[in-house]
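The block that comes next holds subunit A.
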Amino acid sequence: MLPEQNSAKRNLRSGLNLIFAQNPVLVTGFALAPAVVGTFTLKNGTGLSLVFAMVTIPVLFLASLLGMLPEKVPQFVRTMACVGLAALMLIPARLLARGIAPNLFDSLGMYFSSMALNSVWLLRAPLCQEKKPIWALWEGVCHTIGFSVCVLAVSAVRELLAYNTLWGHPLSLPAKFPAIAYAFAGFIAVGTAAAVLRWSIDRAHDVAGLVQRKRKKWRVGR
Partner candidate 1 sequence: MNTLVGLFSLLLTALVLENAVFSRALDLTALLVVPFGRKGVLLFGLILTGVTTVSSLAATLLNAAIGGWESVLYVRPVLYILILAVLYGLVCLVLNWKKKEWFSSHSMIITIAFFNCAAYGAMALTVYSGFSYLESMAYGLGLGLSFLLAAFLLEQGRRCLSICNIPKAFRGLPAELVYVGLISLSLYGLVGHQLAA
Partner candidate 2 sequence: MKWVAGFFTRGIILEQRKEPALRRKLRTFLNANYAGMLFDSNLPCDGAALSGDQIIEIARLANIVDERDGLFLHEKLTKAKKMKIRVAVGDAIDDEPYVSSQMNPLLFLQKEAGEGLRLAAKAVGNPKIYFAVYKNLSDLDLKTKIPKEIDGVEVRRIHGRYPAEFRTMDDFDADGPTVLIGVCSLIHLYRAVYEHRIQSTCFVTVAGSCVANPTNLEVSIGMTPTQLFERCGLAEEPGYVIIGGSMTGEICEDPDHYLVGTMSRAVLALRDEEKKRRYQCIGCGRCAEVCPENLTPFYINRYIELGRYEALAFYDIHRCIGCGTCSYVCPSKIDIAEHIKQAKGEMKRRRQEREVG
């Protein structure tokens, strides 16, 4: 374990960054498949966030624990162990999903189960092996929040436009765009969301820079 991998301040900050500035879906581009196709209703989005949380947090934690194993154990064995855990976590996730909506699993189809193989933990697990379990857990939580923010926002907008409903409750809007529920609109929606996020981060940076400069000026002036 490397010491700089485990400094508290650094880990806290990098975790919080995952929510917006380093959003796993919109900025880094992980786990795009469910975020693109599965997010045509808000319920689906919630279900995806749920299964993401159920899979990613424990698996990253496990990866960090596996990091304590001796060097001799080859990497692919650790990966297999993680895959096994991820697969098993699908069962409780599915039971919980029934609580949200009875037909959630069917409406998500294969995307529900394929979340067990999401690229977030696949690509992050080797790095989490160097971390303390607590920080791996923190990273998993932050990844989940980042993923949920993106997926919930996209799915809410898509449900509103495609069906004029939100969580199944009808709302009156001037026009219905049924095609927004299709895959192609998912691509465009996620792409646009990524652009909007990037644009707002840029603006936020501008504002922060302005504030800092002003503060400096004020100090110099005194």
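How were these candidates chosen? In short, all candidates are chains of the complex that A comes from, given by their letters.
To be clear about the criterion, a contact is a pair of C-beta atoms (placed from the backbone, for glycine too) under 8 Å apart; a residue touches a chain by one contact, two chains touch by 3 or more; residues count from 1.
Quantities reported herein were computed from a predicted structural model and do not represent experimental measurements.
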Among 1 or 2, which chain makes contact with subunit A in the assembled complex?
1
If we count contacts the way the header does, which residues on subunit A are in touch with candidate 1 in the complex?
27-34, 36-37, 40, 74-77, 79-80, 83-84, 86-88, 90-91, 94-95, 109-114, 116-117, 119, 122-123, 181-188, 190-192, 194-196, 198-199, 202
